[in-house]
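Accompanying notes for the structure given below.
Missing here: one protein chain of the complex. Every other protein chain is in place.
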Amino acid sequence: MTSANPSVAAGFRSWLQRRRGLLLLAAALVLFPFVISILIDGQGIGAVFSNDQGNARFLQGLAIEIFILALYAISYDLVLGITGLLSFGHAMFFAVGAYGFGILLKSFDIAWPVVVLILLVAALVQAVLFAIVLPRVKGITFALVTLGLASVFWIVIQSSDLSDWAGAEIGLQGVQPPVWFLDTTNERFAFYLVTIAILIGVFIVYTRIVDSPAGKVMVAIRENEDRALMLGYNTFWFKLLALTVASITAVLAGSLHALHQPIVTPNVAGLGFTVTALLMILIGGVGTISGALVGAAVFRLLQFYLDKWFGGASDLLIGLAYVAIVLYLPFGIVGTWRAKAVQRQKGLDFVGSLVSGRKR
Amino acid sequence: MSSRATDAKAGRLSEVIRENRTRVTVLAVLLFLFLAAFGGLDREDWFSTIMQGLSVGAITFLVASGLSLIFGLMDVLNLAHGEIFMLGAYVGWTIYTRFDTALDIVIPLLLLAAPFLLMPLWRMLASRLGATPGVRRAIGWGLLLGGGLVTWLSVTRFPLVIWDPGDFASSPGSFSTQIDLNVLEPLVADSFSGAAALAIIGLILGGSILALAMSSFQRTATEAAVGTRRMVTAAGLVALAIILHLSKSSINEWVFGLSTSWRFFLAMAIAVVIGAAVGAFIEVLLIRPLYDRPIYQLMLTLGVGFILIEVVREVWGRPEFTMARPALFNGTGEGCPGQGIGGFFSGCSTVEMFGARLRVYNEGFIVLVGILVLVGVTLLLKRTRIGMIIRAGVQDPDMVEALGINVRRVFTLVFALGSSLAALGGVLAAPSIGLSTGMGALFLLSALIALAIGGLTSFTGAAAGAVLVGLLQQLIIRFGQQGIDLPFLAEPFKPTPTLVPAASVLLMVIVLLLLPAGLFGRSER
Partner (left out) sequence: MSLLEMRDVHTFIGQFHILEGITLEVPEGAIVALLGRNGAGKTTTLKTAMGLTPLRSGTITFDGVDISERRSFDIASMGLGYVPENRAIFADLSVEENLRIAERQKGDFARKEEFIFDLFPDLKRLIRLPGTNLSGGQQQMLAVARALVADNRLLLIDEPSEGLAPVIIEHMMEAIRQLSDRSTVLLVEQNFIVASRLAHHYVIVEEGRTVQAGAMADLVNDEETIKKYLGAA
């Protein structure tokens, strides 16, 4: 006991050291509503706790949306960016969470811890469903299969047969928060803290996964699957692992979405929502875990302000921005920033050669 | 040495047999299942179900064939293909219903496009803009903004008769109703606000500045002279625009005087041209820079699809509307429905054959066009030099290039061809399924499933897969009405329409599990 203590303390200190940036960010996020409340709303600290209307409350709501999107983006980054699986059905992962959580709470009146367990099983099942074809197909064909599966879900969820539960084309409404700290309407600050905690927890788990031996294999699968196979790894299990982890994360994000939004529309199951995930990790940088967070923040803020300024044309502008990013910023914000750092350090032209490519 | 060669040959042979054994088994099982399913139908139903399946299959094929050609040759899965299909429908509807507005928008577009033909000139100018690429790029952004401004200012000076989707009386939906009742009136044309010459020159100037801006972003400046042919074409476009503007009212009068059938054929022709132009534009400007990054190409086409949807929403509005069937396929009254094969040419809307009632447009005309396209493209691939180059390019584009053939130009051509087929599919589908911004995604999904089933790079596979998907969908819809008697179930099981896509996806997954390269695809690429 006495001998263990100092080493635990030292370990904790070194952990603090390593995660300094993340902890600072977390602290800043926790303080953020208070700062807004005092500086912009002219209200006191108490206004945050008492859930008063104002910019602080509104911006917390926006931030929660960003956190949920970040969870979703991070999970897609694990599948596409880290493991290199071209899935076009990722929206289904999110939508199963959103609809599943909402329907189980609203229509079946099940205790929420049980709902979480059921959803965990659902997440596993859909990951296996996606992975079922993986031993035989890859690349484009896998993209088609996932697109097909997700499209079926999208069509089924808005069919009139399920309208009693899923609300057909309008969407799922009237999900009541099961406990006080998941109540975004009346206890927004609590919900805000919960989402921050979840996001940071997931972020730490993801960085650990990427740094772990399993993560190395996932990257190896992306770079050259044949070589990974030759090194003796059964790549299927690593792909399944990536899909499972991503599925659980996305289901989690979807559940939070169902709690936070007054209505879950079928759009979250459509191809458009997968493109949203793609756009977010493209903005942040494909294959960079922190890029997914940056991408989610930039995307949501961009969407918010474009919508505010241009109204109906905002979707068109987002589409144009997406195309421009694919063409001119292929490594995203974080990726480009890191590449620049590498260039500065080593004077390597490596990334440049990747971007300029070969002529054809 | 020779014994090793024989061994290798024998090995290859047995491999081919083994491979084809699964393929033949799968085909046989599919055939059996379909026959069994048709056997479960009432006698007068099976023929109409087959024909309806072929009709859906024909439209799916028009989308899938382009996808397959493009993917086969350049490994680009064009996910914007469904939206080109949708665009074809909307453009076709516009030519058919509101030709006057289409003519109005064509004139400024022609003027804007003309300077882009002189690309080599702009590239040469751009290379002299600034010493470093950074400076050039900065100037390029400035030019882009300036050019956009000039273009916008000039376009707004043009007399554009644009409907207002927000106002029902002048929305696409009500135009469709008007043409159905034969009471469609041409919209009143505006005149130029300000000097016409100024607007025309402004637009050409805007186009030039935009073209210059675009060339300044290019990395390498290739030295090439502006050919006289390009000059003449550009001048021709400007002249055409001016002539169109001057003779606008008489052209409109002539077109609105035509019967709806001729207008429909005109709509098909123009939609094909527009589809080809959009395809070529996408390939040259957006796909070409990314040939080294295939995943990004895929992502890009997704984005292009969403932009096209938003453009359609802005111009034509969000609500769905219908397209009136041309008179040739819409007759009723005396002598209708027609009987037998001859009934297809009687001008009736329906025809009776083998005890089944078919719609002349859906089950006759669409299927006919589908077959014509299948035959035409097959002949193109097998009999012409360009087809030969495409077939060779599917296998090894680098080697084709090393023979002195400009493969990039072939890429553009094939992209344009594929897009034009999709646009043709769109116009054809519009009178039967109506127009909505979701139609592209729906048929893209069907086409992708058809391709995956048939084999991604196989043109025959695209046709077979499309027919298969079409038949499957119609079968399930028919069984949804009729119900299937299943053991252990008291009530007949009635599949809901929701199960239609689910069944196709299931078929795709099963086929892919057994044959990862599809029914007709080659196993390794």
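Note that the chains take the letters A and B in the order they are written out, and that residue 1 is the start of every chain.
Rule of thumb we're sticking to: contacts are C-beta pairs under 8 Å (C-beta built on N, C-alpha and C of every residue); 3 or more make two chains touch, one makes a residue touch a chain.
These numbers come from a predicted model, not from an experiment.
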Selected residue (touches chain absent from view) among B:Val400, B:Leu468 or B:Val511: B:Val400
Given the full complex, what residues of subunit B touch the hidden partner chain? 1-2, 5, 220, 385, 388-389, 391-392, 394-396, 398-407
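We adopt the following convention: only the chains that are shown with their structure count from here on.
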For the pair subunit A and subunit B, the C-alpha centroid-to-centroid distance in angstrom is 34
Across the complex, what residues on subunit B touch subunit A? 71, 77, 219, 286, 289-293, 295-296, 298-300, 302-304, 306-307, 310-311, 313-314, 397-398, 401, 407-408, 441, 445, 448-449, 451-452, 456, 496-498, 501-502, 504-505, 508-509, 512-513, 516
Residues of subunit A touching subunit B in the complex: 86, 132-133, 136-137, 140-141, 143-145, 147-149, 151-152, 155-156, 159, 161, 271-272, 275, 278, 282, 312-313, 315-316, 319-320, 322-323, 326-327, 330, 356-358, 360
